[in-house]
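Note that one protein chain of the assembly has been removed; the remaining protein chains are unaltered in position.
Read from first to last, the chains carry the letters A, B and C; within each, the first residue is number 1.
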Amino acid sequence: MSILKGIVGGILGYLLGAALVTSIRAATGAEPWDFEVATMGAYLPTVVGWLLGVGVWEYWARPWFGREAKPYTTVGWRRYFNFDTDHKVIGIQYLVSFLFLFFLAGLFAMVMRWELMNPGRDILTPSSYNGFMSLHGTMMVFVAVAAIVGAFGNYIVPIMIGADDMAFPKLNALSYWLVPVVVAFLTASFLVGGYDTGWTGYAPLSVTTRTGALFFNLAFLTLGLSSIVGAINFLTTVHKMRAPGMTWSRLPIFVWSIYVTSWLSLIFTQFIALAMLMVVFARTLGMAFFEAAAGGDPLLYQNVFWFYSHPAVYIMILPAFGVTLEILSHFSRKPLFAYKWAVGGMIGIAAMSAFVWAHHMFTSGMPDVLLKPFLASTELISIPTGLIMLSALGTIWQGRLRLHVPMLFALGVVFNFLFGGITGVFLADAPLDIQLHDTYFVVAHFHYVILGGGIFGLFAAVYYWFPKMTGRMMNETLGKVHFWWMIIGFNFTFMPMFWIGMNGMNRRISDYVPNLGGTNRMISLAGFFLGMSFVIFLWNYIYSWWRGADAPSNPWGATTLEWMTSSPPPLENFDVIPEVVGGPYTYGDKSAKHAILEPRL
Amino acid sequence: MGAERSDNRVDLIIVAVLWVALTGAGLWWATVTNLHPIGASSNAVISDEAFDLLLYLSMPVTTFVVVVLGYSVLRFRVSLDETEDAAPVRSNRLFIAMWVLITVGLSVYVIFNPGFTGLDALAADKNAEMTIEVTASQWRWDYRYVEENIEFLDADGLVLPVDTRILFKITSQDVIHSFWVPAFRVKKDAVPGLITEVYMTTTKLGDFAQDDGFRNQCAELCGTGHTRMRTTVTVLTRVDFIAWVDAQRNAEVSG
Amino acid sequence: MTAVGHAAHGVHEAPAKRLGINRLGLWFFILSESILFVGLLMVRFSLLGTYIHEELSQLIGLMITVILLASSFTAYQAERSMARGDLGATKRNLLITLGLGTVFIAGVAFEWHEALEAFPPSTVFGSVFFTMTGVHVFHVLTGLVMLAIVHRRVRRHETTSTDSWPVEASVKYWHFVDVAWVFFYPALYLIS
Partner (left out) sequence: MSDIAATGEMQGARRIGIGVRVVLVLGALTVIEYAIAIAEPPGQLPLIFAIALAKAVPILIYFMHVNQIWGGEHS
């Protein structure tokens, strides 16, 4: 019901904003109606209208105007379709929304691989290929940026630190309810003919190309807003909501990863907002930021864009590292190896990520004197990244490994990321990057990092925390089939891409030289194979949620706080406030305890 | 405890042996396999050597992780309902120190070689015998041979003499494109309002029919026609090239 | 740290703890927003160096700067009156702040009107000028909306001196908008 009100609010907002802009244009003597200008002017009213309608007004804003806020009366499954401030509801809202987006974007990848199966044109025009490619990239980037943080950061972090909710539950709901706006704008871009700029949306192309690009820019802007609001919430939560005794050195590594990621979001997301604003203004108001003829700088966009988007890569991968290390420790039944080095590695990655952005621009025509510094900083970032690997390997060495499904996925992250990371060293080498830049070598590299690392991490987290979130177990056998199917499909799809990239296949093309046909067909078939693995997952996920075996409160025998409460946890998470008395990984030491949960006076 | 110790030693020895063996096999594979497509310029040598060096350096790192990962999974796995814990080893100074030293050493080393050495080598010789102005636009390539004073608009091919130092001056008329010839390992963006420069020396004869690395392909997404924005590249002997230039001039005069 | 009793969902903490949480969150928000302004400054210097269009009105620039600084003072006075429990003075100071903020926006609007002729958005200086002032004015507007809501609440005694967070928050935000202008003013008007 509230969604319906939100839609009405959004439409009213749009009409109001568009009418305002149009009448201003009429008053100044310009051609009154311009779709893009009207949409730009209506952006804010639309978003505000949607948010007010969907629940901000009823549950939140009424007291500002001296009225009573509506109480949360919705119960059962309807809560998930309602403006709800419970972090556990919001976590599940995030998870389901982004899994949906992931599968949609995955379907687009299947369409692209179909087209690329043979040289020449098969099913898509070059223009529609660009459309699918751009949407696939954009959606997947959004998934990678927000899925783990949104779903498990929200659901698990407060429980892990012994809090009863996030620091700002209403803001938390707000940051989730911006996500449907993102999806709506992406859908709108599709309806007006798509856009052909890729997820990077380089100006000046994004300024001159079709209307769809405007919606892409607004969607990215909205996601940025959502990330920033979320980051403020996570940072405040970790600083202020920790249970008594939960010192910084007792934080589970997953909490650390979300904390560090949130710093990155807080600082750098403003740059994507800026980049998107500049493009929107260039499109609608004719601003000259990127127009060389008027004295603007076409490279400005890339600098601002990558100043966000390189740190964003770490926003995507750090939570997956956190999940991986967390799981490796619990399923090796061994404390996390070199905990402080792993935390230091995460902080190091975050700190250094501000100084590497121009390695995306080695061939861009930026001044030659900048090549060496950016080459150096980029190679150096492999040192803190290596510390994560160190911790992972040290943890499993001499452990007692129980290869449950989450553990398999965590090991998969280590294996896949190894190749993603190593090939990053190749790409950071500027003399070599000249050849490899914008080829499938890069495509393979970032799929190894983001799909092989980030999304494998997402699935590890889904399998690991599913019992906690739903109170039901997932089917172990189907999970194992899914894992092996997915990792085999994944490696057969993306490993050959390194080779075709080196051999002259560039990115974002719908056709290629005939000589690469054989390998491309093999990649496509492996890609379809990879795609099918998710059918098993979906079945397992839906069926287990519906009919799975009941989950005990601690099915894995893990030691962190979220396993010390029921599955799923009650409202406010704990019946008594836990008191933390030791580190999070107390394996191998019978006398050690992480937390005490006793009723206190 | 004593038993665990000796176990550890056996594990370490097995891992070390596997690591050396796998690294050896990997290095052998890397030396006998040619991963590179045809390279027909001085820049190609620098680029390919950088790749090979990085491949050799990364081989022991990769195999180390794979061996430790694989060995741990096979050797240390227990049944799923096992609940006993492992020995709580939280740290190992020697291992951490070695790891940090080696990763720092390797990272710093690759900055200088092949990084800085490669960049210096690419920028070493700025005396071009020939200048070609490349202009990109949606979706075509225009070439102007400065010394020869001939111009090809919406060209269907780029023709070059062999063993010649060439300077490409690249620009764009609308959006950002990228001048890329795979066989030359040359890629530079064509940016409106900016002239970007690339120096390279042709080293091999060849043409698109013989090897598709001889093509000038746009490498930066530039809109609908991006995929098709390519022309062939032909490298002729110097004599043939002069004859070709004369033929073009005559054609221009008669046309 | 004392154990905090569980009240209804959404009302978790002792007021003092809640205040600390709110403050930290607001500071994180301010930090994040300030990065947007830093980014705009970076864009400005990277595109224009120290160039300033000669038709930019120094007089208006100085006037709106002084007005905004003065409004920060009255906002401060409002917060102080609130702490003393003097609701009358609080309302008065909030009202003056609102007035000064409105004058600031009027000043920018007048300047925009002039600027449209001298350096329209289709020039690089115009792009930078309109975007910087536009983003800033947007923040001023949101600040005014917040202050107006708070003023109404104080007037209706819905915000009291024992729960003055709404006043504190809106005033802090208002100061932040002022600080942003402290850097924008020289970057837009004074260097060259």
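The rule is short, and it goes like this: a residue touches a chain if its C-beta (ideal position, glycine included) is under 8 Å from a C-beta of that chain, and two chains touch if they have at least 3 such contacts.
Just so it is clear, the model here is predicted, and its values are computed rather than measured.
J.: May I ask you to name the displayed chains that the omitted chain touches in the full complex?
T.: Over the full assembly, the chain not pictured touches C.
J.: Given that one chain is not shown, which residue among C:72, C:123 or C:170 touches it?
T.: Answering carefully, the residue with contact to the hidden chain is C:72.
J.: Can you say which of C:29, C:104 or C:176 touches the chain missing from this structure?
T.: If we include the chain that is not displayed, C:176 is the one touching it.
J.: Since one chain isn't shown, list which residues of subunit C touch it in the complete complex.
T.: On the subunit C side, contact with the omitted chain comes from 15-16, 19-20, 23-24, 27, 50, 58, 62, 65-66, 69-70, 72-73, 75-77, 79-80, 82-83, 161-164, 168, 172, 175-176, 178-179, 182-183, 185-186, 189-192.
Criterion: only the chains that are shown with their structure count from here on.
J.: For the pairs A-C and A-B, output the one whose chains share more C-beta pairs in contact.
T.: A-B
J.: Report, in whole Å, the distance between the mean C-alpha point of subunit A and the mean C-alpha point of subunit C.
T.: 32
J.: Round to the nearest whole Å and give the separation of the Cα centres of subunit A and subunit B.
T.: Computed value for the inter-centroid distance: 29 Å.
J.: If a residue has to touch 2 or more other chains to count, which residues of subunit A qualify?
T.: 296-297
J.: Mind listing the subunit C positions that touch subunit A in their complex?
T.: 1, 3-4, 6, 9-10, 12, 17, 20-21, 24-25, 28-29, 31-33, 35-36, 39-40, 43, 46-47, 121-124, 126-128, 130-131, 135, 149, 152-153, 156, 158
J.: Going by the contact rule at the top, pick out the subunit B residues touching subunit A in the complex.
T.: Listed in rising order, the residues of subunit B that touch subunit A are 4, 8, 11, 35-37, 43, 46-47, 50-51, 54, 58, 61-62, 65-66, 68-69, 72-73, 76-80, 82-92, 95-96, 99-100, 103-104, 107-108, 110-111, 114-116, 118-119, 121-123, 174-176, 178, 180, 182, 185-189, 191-194, 196, 212-213, 215, 217, 219-228.
J.: Looking at the complex, which residues from subunit A come into contact with subunit B?
T.: 126-127, 129-130, 196-198, 200, 202, 204-205, 208-209, 292-293, 296-299, 332-339, 341, 363-365, 368, 371-372, 375-376, 379-380, 382-383, 386-387, 389-390, 393-394, 396-404, 411, 414-415, 418-419, 422, 425-426, 428-432, 434-435, 437-439, 476, 499, 502-504, 506-511, 513-515, 557, 587-589
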